[in-house]
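One protein chain omitted, others in place.
And now, chain A:
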Amino acid sequence: MPSHDRPLSPHLQVYQLYRKIAPLLSITHRVTGMLLFVLGTLFVIYWLGAAAYGPESFATAQAVFGSPLGMLVLFGWTVVLMYHLANGIRHLVWDTGREVSNEGVRRTAYAMLASVVGLTVLAWAIGLAVAL
C-alpha cells in the first residue's frame, strides 16, 4: 500500500464525517453538487421543455410545481442550491489562500449556514408573496 504525502478527498468509510463540522460540510458540498447535476438539471429540462412544447404542457408543468408535493421538492431544491452556492463561495475564498485554518473553517462555516437559511427564507418569502 503506497503512502501519500498529498491531500486526498475525504474517505467515506474510515472517518466519521458526521461528528466533525468541517468534513461533514465538505461531503455535503459534493452531495448537493451531485443532486443539482442529476436532479436539478431535470427540473430545468422539464420546465423549459414543457414551455417549448406549448401551452398545454406548460400549464401541466406549472400545476406540477404548484402542487403541495411540487412545492416541497422545490423547497428542497432551494436549500440544496443555496447550500452549494454559499459553500461554493466559501471554497472560492479558500482558493485565494484566505481562511485556511481551523478557526477560519469554523467561522466561515457558520457564516455560510446563516447565508443558506437567509437566502432560502428570502426566496420563499418573495415567492409566496408573488404567488398569493
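Rule of thumb we're sticking to: a residue touches a chain if its C-beta (ideal position, glycine included) is under 8 Å from a C-beta of that chain, and two chains touch if they have at least 3 such contacts; residues count from 1.
Methods note: contacts and distances are computed from a predicted model.
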### Query
The chain that is not shown, which UniProt protein name from "Chemotaxis protein CheA", "Nitrite reductase/ring-hydroxylating ferredoxin subunit", "ABC transporter ATP-binding protein" or "Succinate dehydrogenase hydrophobic membrane anchor subunit" does it carry?
"Succinate dehydrogenase hydrophobic membrane anchor subunit"
### Query
Of A:Leu24, A:Val105 or A:Ala123, which residue touches the hidden chain?
A:Ala123
### Message
Among A:Pro55, A:Pro68 or A:Gly97, exactly one should touch the missing chain; which is it?
### Response
A:Pro55
### Query
List the chain A residues touching the unshown chain?
5-6, 9, 12, 30, 33-34, 36-38, 41, 44-45, 48-49, 51-52, 54-55, 58-59, 62, 66, 78, 81, 85, 88-89, 91-92, 95, 123, 126-127, 130-131
